[in-house]
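A single protein chain has been omitted from the complex, and every remaining protein chain is retained in its original position.
Moving on, here comes subunit A:
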Amino acid sequence: MRSFGYARAGSLAEAIAARAAGATPIAGGTNLIDLMKLDVARPDRLLDLNGLDLRGIEIGPEGARIGALVSNADLAAHQQIAARYPLLASALLAGATGQLRNAATTGGNLMQRTRCYYFNEADTPCNKRSPGAGCVAIGGVTRIHAILGASEHCIAVHPSDMCVALAALDAQVIAEGPAGERAIPASAFHRLPGDTPERDNTLGDDEIITAVTLPAEGFADHYSYLKLRDRLSYAFALVSVAAALRIEDGRIAEARLALGGVAHKPWRDQEAEAALIGREPTRAAFADAAAIVLAPARAQGSGPEGNAFKIDLARRAIIRAFDQAARRTPQSQTHKQVA
């Protein structure tokens, strides 16, 4: 970790100005501090956002607005969030640990960097750390890496659970910059690596996330967040699935599907969702949707060091998560046995 400057933002305007001038925002610090210790992140100046008044949760008939500084723990435990948007609460509880969720914030969760062994090894080539340096992960131990949307420049995956639920729920990220406030659809907030993997998302360099908003429909009747990982708690997803359904007269009226752990961003597939409309909620229908989502999937390598298994695992997880949603038996995040 290298020496850094530190300032506490007294107002949102001050924060926007400081960020535009190159300061690195910090809220919970659960990701940034780790990366600084590994010499992966080397901020000159930290801008502490914790003094800003961004901790409110408002819920009304038209939806919800969640302040950027609301902790993951508080959000998951919020009674109305848990009742109206249980998919979001469930995804939050699937993530990290109690201690981390106490410190991690809504905005910080959106801004966490990436999951890749090699990104954390500061002395190896990485296009995300040093654009143009090359990607040492390709051809290496790729068990955790992307099967969708990867490029020859980066095969890392986005680590968040919360963001997968936000993508599925059509949430919007509210950002404020010198030009004012704008709303970014959650599924367009994170980006694919392409040839600029150093950019994780579409937030402007002079913008601060102030809130996340949710539309009225929360899919509280038929949802499941299913996370598959290398231990039953405190591990990033090998594959996670946010599945939500609206079922009318025994047929699917609306479907939402987003995957975590498989791509550089939460992977939402509206074509697969559309294919479910009008069908009965059967495993065959879900398998068809899975086939559509995974048609473009590509493995990095086979065997125990590769990630070929993730394609089949994702297929199985999609079917199961939708099945859980349809049967109204969402995956419990406290009892870890998969239902």
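Keep this in mind: contacts are C-beta pairs under 8 Å (C-beta built on N, C-alpha and C of every residue); 3 or more make two chains touch, one makes a residue touch a chain; residues count from 1.
In the analysis below, contacts and distances are computed from a predicted model.
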Between "Putative aldouronate transport system permease protein", "Ammonium transporter NrgA", "Thioredoxin family protein" or "Xanthine dehydrogenase YagR molybdenum-binding subunit", choose the name on the UniProt record of the chain that's been left out. "Xanthine dehydrogenase YagR molybdenum-binding subunit"
Looking beyond the chains shown, say which of A:44, A:230 or A:271 touches the absent one. A:230
Hey, which of A:140, A:193 or A:330 is the one touching the hidden chain? A:140
Listed residues A:50, A:102 or A:120, member touching the removed chain: A:120
Provide the residue numbers of subunit A that touch the chain removed from this figure. 1-3, 37-39, 97, 117-118, 120-121, 123-124, 136, 139-141, 143-144, 228, 230-236, 238, 304-305, 309-310, 312-313, 316-317, 319-320, 336-339
